[in-house]
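All protein chains but one are shown at their positions in the complex.
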Amino acid sequence: MTVPISAIAGLSSVTSVAPTQSVAETAGTASTSGAGFANVLSGIDNLQQLQSTTNDLAVKAVTGDLDDVHDYTIAAAESSTALELTAAVRNKAVEAFNEIMRMQA
Amino acid sequence: MFDSVSSVALQSALDGLAMRQRVIADNVANIQTPGYHAKKVAFEDALSKAVGNGSGAVTAHVARSLEPTRMDGNNVNLDEETLLNVDTNLRFQLASQAMSHEFTNLRTAMRTN
Partner (left out) sequence: MTIFGAIGIASTGLTVHRKWLDAVSDNLANVSTVRPTSEAAFRQKYVVAQEITGGDGGVQVAGVLEGSAEGRLVYEPTNPLADEEGYVRYPDIDMSSQMTQLIMAQRGYQANAAVVDRAKETYQAALQIGRN
């Protein structure tokens, strides 16, 4: 014996959506000065750690101690992206320096 | 330049996995041979011990399987060998990806544009 389906209750009226808050002004975008450069250097420290994590995970994966493959591949992707970023920043910095030197001569 | 523990460990792993592939092919070819005992390659435990000691280089060795034999003295299990082949392929892919990752990183660091 089939059970009769109760009529679908009418949708309660959708409450009005609250207006999105205006994006708070980003607290003083600092001009690239001392603060900006320090950030780049700390990124390089992070790179060392990412590389060593990736190496450790690779060895663990190969000796069969790693449970999830994606742990290793994600760490590898993170460390190569960080390395590429660092290399790009370094290259641009060297270019900029050369530009300036050319100006002076 | 390429003699860090992880590089040497990856190289040993690639050697061990290649040897395992050959041994699997050998076992599957001899599946009907009477009296043939399946061969196995084991290197993971030795490798993790070596890495713990800081060296990372091991040579894989071939051992005989001690599984029970069938009537003709053969103890090769076709399902197991086939799936071990799949597993070894995946591991080889992983290890060779890890190796090429190191080279790629070096090249990225060397590039000046």
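Letters A and B mark the chains as written, and numbering starts fresh at 1 in each.
Here is the rule we go by: a residue touches a chain if its C-beta (ideal position, glycine included) is under 8 Å from a C-beta of that chain, and two chains touch if they have at least 3 such contacts.
Given the structure is predicted, the values throughout are model-derived calculations rather than measurements.
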Among B:42, B:62 or B:83, the residue in touch with the chain that has been omitted: B:83
Contact footprint on chain B, counting only the chain that is left out: 77, 79-80, 83-84, 86-87, 90-91, 93-94, 97
Residue numbers in chain A that touch the chain omitted from display: 61, 64, 66-70, 73-74, 76-78, 80-81
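In this text, only the chains that are shown with their structure count from here on.
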Chain centre separation (chain A, chain B; CA means) in Å: 35
Partner chain A, residues of chain B touching it in the complex: 4-6, 9-10, 13, 44-45, 47-48, 51, 56, 91, 94-95, 97-98, 101, 104-105, 108-109, 111-113
Chain A to chain B touching residues, read off their complex: 51, 54-56, 58-59, 61-65, 69, 72-73, 76, 79-80, 83-84, 87, 91, 94
